[in-house]
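Of the protein chains in this complex, one is absent; all others appear in place.
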Amino acid sequence: MQNKLAQVFKKSVEIRVFETMIASLADEGKVPGLVHLCNGAETLQSAVCLALNSTTDSVTGSHRSHGLALAMGADPYKVASEILGKADGLSAGMGGTQHLLAPEVGFLSSNGIVGGQVPMASGAALSAKVLKTGGIGVTFFGDGAANQGAVLETMNLAVALQLPMLFVLENNGFGQSTSAEFASGGVSLLKRAEGFGLQTYALDGADAKDCIEKVETVVTSIKAGEGPVFIEASVPRLAGHYHGETAAYLSDCGGQTDPLKILNDHIGDISEGIWRETEALMVDVMKRASAAPVPSQDLLRKFHTEMGGQA
Amino acid sequence: MQNKLAQVFKKSVEIRVFETMIASLADEGKVPGLVHLCNGAETLQSAVCLALNSTTDSVTGSHRSHGLALAMGADPYKVASEILGKADGLSAGMGGTQHLLAPEVGFLSSNGIVGGQVPMASGAALSAKVLKTGGIGVTFFGDGAANQGAVLETMNLAVALQLPMLFVLENNGFGQSTSAEFASGGVSLLKRAEGFGLQTYALDGADAKDCIEKVETVVTSIKAGEGPVFIEASVPRLAGHYHGETAAYLSDCGGQTDPLKILNDHIGDISEGIWRETEALMVDVMKRASAAPVPSQDLLRKFHTEMGGQA
Amino acid sequence: MMLSISEALNKAHHQLMEADERVIVMGEDIVGGAGLGKGEGLGGVFGVTSGLVDKFGANRVIDTPISETAFVGMGIGSAMTGLKPIVEVMFCDFMGVCFDQIFNQAAKVRLLSGGRISVPMVIRTTLGAGDSSGAMHSQALHGLLATAPGLKVACPSNPADAAGLLKTALEDDDPVILMEHKGLYSLEGEVADDLPPVPFGEGQVIREGCDITIVAVSRMVHVANQVADVLAQGGGEVEIIDPRTIMPLDMNLILKSVQKTGKLVVVDESFGFAEMVISRVSEEGFGYLKAAPKKVIPLHTPIPYAPGLEQEWLPSEAQIVTAVKELVGE
Partner (left out) sequence: MMLSISEALNKAHHQLMEADERVIVMGEDIVGGAGLGKGEGLGGVFGVTSGLVDKFGANRVIDTPISETAFVGMGIGSAMTGLKPIVEVMFCDFMGVCFDQIFNQAAKVRLLSGGRISVPMVIRTTLGAGDSSGAMHSQALHGLLATAPGLKVACPSNPADAAGLLKTALEDDDPVILMEHKGLYSLEGEVADDLPPVPFGEGQVIREGCDITIVAVSRMVHVANQVADVLAQGGGEVEIIDPRTIMPLDMNLILKSVQKTGKLVVVDESFGFAEMVISRVSEEGFGYLKAAPKKVIPLHTPIPYAPGLEQEWLPSEAQIVTAVKELVGE
């Protein structure tokens, strides 16, 4: 377990440092799009992805997926380059911050449409089932997304077809500026998932040890054919909806405990070295990504022609 | 109560006779579209609508809504004319069997898209709330529709905004040829609604007395501002998905008890007279509707111009 | 061999599933009777998928809940991870409820992945008015769908093309919408036993003529053909072009025809396709046009139910005759 905790810590630090540096680059005007940072959810994401197999399992994520891509093992240089709109990006700068695709490490895609990624993960689950790969489909989405038809329909579909699928609801208390309590006015979201016949687990995203253990159990059970599972994990949203947001409601995000700080304290001595190493590494990553060439327009024109565009 | 039962019986007979005669007309090739008969659901629909106020309450229904329109008090001649595509139809033959609109008696509309009618009823509920009319929004939909995003989203919306709204799920066991158990693979649909935070009631559509009583309680509670309610009512589907269907799966629809027969037996002596009267009335209705003129094309061309069509 | 469109499509499904284990089929009632524990069901509301489950099993032939967003999205995800799904959306009118998955998700994966992956999925659906199915079961949305970059759209008018386009669609790396006309399923035609693939972007000259070019797809090809028969009796020579796929569109064939005839009528029951053809011919073949191009399309309203109204709404032979005569100057 201590080893696993260290792994989760290391990955979480990687994500936090990555996001912090992206934020700085954004402040310098070097990031073309608006970025949605995942600060607060790193330990959860790292713990879940630790239990996954990047060859057979497939993950889809929301607009807030920088960390998730990294947690699955995507190359930080490629992710940063994509966010900066560079030729070396995962998708040569075509997708950008909300559209990260790293299928080579099991990160199928992230999405600009709230909830849009969830049905796709059921497709990955179906592939695993039909092709008998032993893999599962996993999807991450927010408390706000939990009210989208795409998400709700997929909960039922996964149960009806008994798909090997894991739903991970990251409840950070907000959908943009709207509180989760207001938007999902009923009982708990866990109860809702239960109502669809899903097996459910509640996780505290700040309890890394518990996250690691429960997720392991869950993934094992799904792989054993015991049906789809729904996890609701509470995580803080330590930043604005997007980086740079200044709206009044934000004061309510302050003062939340930082799961990474808790894990850091738990990890003890080795932590400082990991931070230092990671920072050095990421400084280099960001430097290279910043210096990387912008994409050439040939690929776009090629798509134009292939998609039936006028000569 | 006995009086109310008689009212429900009378309306149910009206609906059954209406549908039977539409079926005959269809067999004679006189109905332009495919009709979805509601045989088996009449007593439920009549009982629910008995508790509604056709001036302040608004109901929306599915593709299978001939009976619901009648239950709210729509003129059978106009409904029949609409189904036959005649100028005297509710909408001058523009809508047809799946698109009955009789807002003058609180039947807001029926729908060709499974689940499409459900959000609209939340709008009627919102109007009632904002304009303080004392009314409620009511929507009927099927077990198959219960898996559509539109329906699921609206369940949450109604709870979040505390709308004066009643959901009536008619569970007839089938969505087209697919069994409800298969399509909604989880726990019960009632449990699902509970998961959204709705107050729930289960009704047996064959128990007219219980339906009348429970719906009265429910409508009173909604009007008192106690929040939206979800009713799941079991009804048999005594016919094919559409009239004339001959598929193999249909053998499973056979042998179901007919709620109207039960009510008929309960009503006793007066029943025969009601059947006879109603039949005479409907023979006349159908005769007139069959003889009614077809719509002129002027209205359509007027729409064309007003909607921005080319001169 | 003579087959109807639904038979040809059914046969193509059998061949495709036989040839490649990765091919799966899913949709509402495509098995039929799911959950009732019986054998053979409906085989789809138009019978196109009948017999598949018996041969290929419920693992590959999948009935779904009425959750178009979820199962179209499932198709996308499965196509991104190794399967080749054929997804049925019963009527194209229902695409409204899953439009995001079609036009934002499926259509964009290729670009968003920088070309590394795509969505080799086929969505089969129906279109077409004429049987009083009303405003939500009768639309033709190929014009609308063709405005979404990243989608390919095929609209067969005969059995050989239906089967052949399905085959090409499944081979194609990108999402393809195959639009089958409800009113043509029983139309019979000669079909080669191996159901040869029909290339995308290659239209067909349905009938040669030098007086005027009519461009049409799906059922309107047949309506145009009837008009051409009538006009032929008066010596009029109508050339009919069926592009078969509207995205990509065989502009070469259309332009060659207009170069010869100098006159263009586009007949269509959707909104947007006729405009697309006319604007491209006006741009790319302006010099060929000897008169103003014309379109014969429905009234700009939703589709009315009553048979007389619906016929008034649909492009009619009479309207086509008028358009042709005005142009040819008879």
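Chains here go by letter, A, B and C, matching the order in which they are written, and residues are numbered from 1 within each.
Everything below uses one rule, namely that contacts are C-beta pairs under 8 Å (C-beta built on N, C-alpha and C of every residue); 3 or more make two chains touch, one makes a residue touch a chain.
As the structure is a computational prediction, the values presented were derived from the model and not from experiment.
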Visible chains in contact with the missing one: A, B, C
Omitted-chain contact residue, chosen from C:K84, C:H222 or C:K294: C:K294
Chain not shown: contacting residue from B:V35, B:A150, B:L169 or B:I274: B:A150
Residue among A:S122, A:N147 or A:S234 that touches the chain left out of view: A:N147
Identified contact with the non-displayed chain, of C:V122, C:I246, C:A274 or C:L314: C:A274
Residues of subunit B (touch criterion as defined above) contacting the omitted chain: 58, 60, 89-95, 99, 101, 103, 108-109, 111-113, 116, 118-131, 133, 137, 149-150, 153-154, 156-157, 160-161, 299, 302-303, 307-310
Touching residues (missing chain, whole complex) on subunit C: 69, 93-97, 99-104, 107-108, 111-112, 135-136, 143-144, 147-150, 270-272, 274-276, 278-280, 282-284, 286-287, 289, 291-295, 299-302, 304
Residues of subunit A in contact with the chain not shown: 32-34, 85-86, 89, 92-99, 111-116, 144-145, 147-150, 175-184, 247-249, 252, 294-295, 297, 300-301, 303-304, 307-310
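The rule is short, and it goes like this: only the chains that are shown with their structure count from here on.
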Subunit B-subunit C separation of Cα centroids, rounded to whole Å: 34
Centroid spacing, where centroids are CA-atom means, of subunit A and subunit C in whole angstrom: 38
Whole-Å separation of chain centres (CA-atom averages), subunit A against subunit B: 44
Contacts with 2+ other chains: residues of subunit C: 64-65, 67, 69-70, 97
Contacts with 2+ other chains: residues of subunit B: 147-150, 182-184
